[in-house]
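Selected chains only, in their assembly positions.
Lettered A, B and C in written order, each chain numbered from 1.
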Amino acid sequence: MNSPNDTARVLVQALPYIQRFHGKSVVVKLGGAAIDAELDRALAQDVLLLRSVGVRCVLIHGGGPQVDAMMRRVGKEPEFRNGLRVTDEETLEIVRMVLVGKINRDLVGTINREALEDPVAVGVSGEDGGLLQVTPRESSLGYVGDVSLVRASVLHRLLDEGLTPVVSTIGADGNGQPYNINADEAARAIAVAMAAEKIVYLTAAPGLLEDVADESSLVPRLTSAELRERIGHASVSAGMIPKLQACADAVDAGVGTAHIIDGRVPHALLIELLTDEGIGTMVKREKSW
Amino acid sequence: MNSPNDTARVLVQALPYIQRFHGKSVVVKLGGAAIDAELDRALAQDVLLLRSVGVRCVLIHGGGPQVDAMMRRVGKEPEFRNGLRVTDEETLEIVRMVLVGKINRDLVGTINREALEDPVAVGVSGEDGGLLQVTPRESSLGYVGDVSLVRASVLHRLLDEGLTPVVSTIGADGNGQPYNINADEAARAIAVAMAAEKIVYLTAAPGLLEDVADESSLVPRLTSAELRERIGHASVSAGMIPKLQACADAVDAGVGTAHIIDGRVPHALLIELLTDEGIGTMVKREKSW
Amino acid sequence: MNSPNDTARVLVQALPYIQRFHGKSVVVKLGGAAIDAELDRALAQDVLLLRSVGVRCVLIHGGGPQVDAMMRRVGKEPEFRNGLRVTDEETLEIVRMVLVGKINRDLVGTINREALEDPVAVGVSGEDGGLLQVTPRESSLGYVGDVSLVRASVLHRLLDEGLTPVVSTIGADGNGQPYNINADEAARAIAVAMAAEKIVYLTAAPGLLEDVADESSLVPRLTSAELRERIGHASVSAGMIPKLQACADAVDAGVGTAHIIDGRVPHALLIELLTDEGIGTMVKREKSW
């Protein structure tokens, strides 16, 4: 329980961070792991608070587990190759329905519920306004694409209007054929194209760990070069690799900092951006902390 | 096969219509009936052409048959009461996935494919930016809502940016709970809130017929008062009643004209708006044709 | 000492207030009593934090004690009639120098020091751009004026540019003759002309007290009508009367709420605006809390 006095002190301690990030873009990638309603609500509050202090937040979400569930519900077994979902036409349709028609909707709804009189969240798929243009990855995977072009102005125009975009990572190729895109990778491409100040990955781990079995062995900060070295190590979990790769690529392409933080901690985003302590792992191009 | 000469003549005949509708808003409601890819492509071309001559088009779509199909696919039987879908939580989730995650996506994709280098279509759900706020209709129907507020600025801002909104008719109540909305009714509410020049219903009939069994018995034009008189008649098919009601309500609330046209005719929209002949039934408040 | 977790919780609790006051104008009157450097610094942080969440703050200051000190330093004894400073030409010159050339400067300096890379405070006297036009009060008082016109656009234009005005309450009559103005009264006139959401008086008391000798007898809220009734009471200190009068007048002329709070409490302004508890006395036109 905080006294009003404590409250003021806390707000004032956040001021230098607010001043630093005002007007900057921050791209936040949510994990596809089963999302807790209370955590979602806390995240919505974080995003609205950051917006109210002038941070331009874009949310990117995946949705692997929910897609798997829906596929099984219609009697289709998910299939993966090197960690990537084999995506035939029927799968693509299900991916699209689940991401755009369910997960994105729930996120938009949660934010707008917290936003009270001024609903600011809008759902965006990578197909809208040609936001994410893709090239096919390899034919054996079916409709799985790599981002070849980001039309960042679609997002900037929404942000300029005071709206907060929530992005599903479906893209389209030059012929308008939709493709499934890895969400970690799409988040990176968007952050780079927006010249974002930060990209933040919310994960089900405290960050990058020295020892994957020991949650207290967090690596608080490292350079992109140091990060690249670790990617091959045995100590790194397979699921973490695309995120680590994306973090290194993002900062090397001009994004200010990349963060891997624990999405299971309520308000982790706010803590990472507006407090001295921070949580999770931060990646920069140069050693300048 | 047209000669260049004919081409020019046709274009020039369209000029007075172009001059009249430039800068005006036109709301187009697509039927939920199974949509033909070729017809969709023709509609996409119509919308892009109207946009290029300065018409501000908004597309609204339903999707009843596709929702039914998906429900059955996951082993759930659709249930209706007085023509309205009984919508429990699971049904709502399926409606939302099909409308927002499938039908809307396909329409956006089709338009952007025709738009070539300049993808302009963006999908919008009534939940985005609080576009459609609803109140529940009656508890026995579950999550079926009536539009109580339209935030038309969400659409006008997209149109001002040169984007073409494609709207799924899911709304939310004051607590952010999503609701299913009748698409005919949502289209009317949007047209009125936008102060649209026209609302156009694309249907699977030539328009309003004197004799429902005789497609040649089209009523080309009538006032909203005349239309209201006919709504009770035996000659009117049940499925047509909500559209007729919406047409009468729209023009009485200030929309310039309401049209019921045949969505099975390629380019019906363009023909209705840019040629002398027109097709289908036109409703105005006053006898001024 | 707050944990990051507490920090986040505090920030999130402030969110509804931030949403409510975003884009609104708040006029803050500082007392002329000797100002503590640390308190000033806390106030500067409050103003910057409010600015960063979109509140349009204007600071108004008086400076009676400092004027008295300067007068005595040049060998002139301050003289008052009914609580108002008798202001001959020499006194006016000293008032102006102390208010505009010293107190205003110190406040601007303190805010800009906290603002780091983005110095946003600008000093404004009521003579600048004709901000405060006055008529003389009564000849025996010399150059003491009442505000007859506020050119609020001078302040709005600065706020639109992202600047934070700090106002000294010197005005000028139609012939450009400067006049001294009561700062409580000038703050009210400015808040009304700006159609401010709030006017806040920082005083050397906890607020309006039931019993002036008992600081715990605070009246937390009352209507302007209730306040007017109390103004004549013996329980009200003489120095408080102009502030109470100004509060009642402000809310009756359209300002949302008026507040009298304790300027001796660090961050009192932030606590009053962004926390549930609030401190001090709040005045509204109607009983709607």
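Basically, a residue touches a chain if its C-beta (ideal position, glycine included) is under 8 Å from a C-beta of that chain, and two chains touch if they have at least 3 such contacts.
Computed from a predicted structure; not experimentally measured.
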Margin query: Beyond the 3 chains sitting in the coordinates, how many copies does the whole assembly comprise in total?
Written below: 6
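Here, only the chains that are shown with their structure count from here on.
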Check: If you take the mean of the Cα atoms for each chain, which one ends up farthest from subunit B?
Finding: C
Checklist line | Inter-centroid spacing, subunit C versus subunit B (mean Cα positions, whole Å) | finding: 55
Notebook entry, point to check: Where the centres are mean C-alpha positions, what is the separation of subunit A from subunit C, in Å?
Noted result: 44
Check: At what distance in angstrom does the C-alpha mean of subunit B lie from that of subunit A?
Finding: 35
Next item on the list: Would you give the residues of subunit A that are in contact with at least 2 other chains, written as numbers and ranges?
Entry: 118
Checklist line | In the complex with subunit B, residue positions of subunit A that touch it | finding: 73-74, 93, 96-102, 104-105, 108-110, 112-113, 118-125, 127-130, 151, 154, 157, 161, 163, 170, 172, 175-176, 178
Next item on the list: Using the touch rule from the top, collect the residues of subunit C that touch subunit A in their complex.
Entry: 2, 4-16, 18-19, 22, 42, 45-46, 48-49, 52-54, 114-118, 265-267, 270-271, 274-275, 277-279
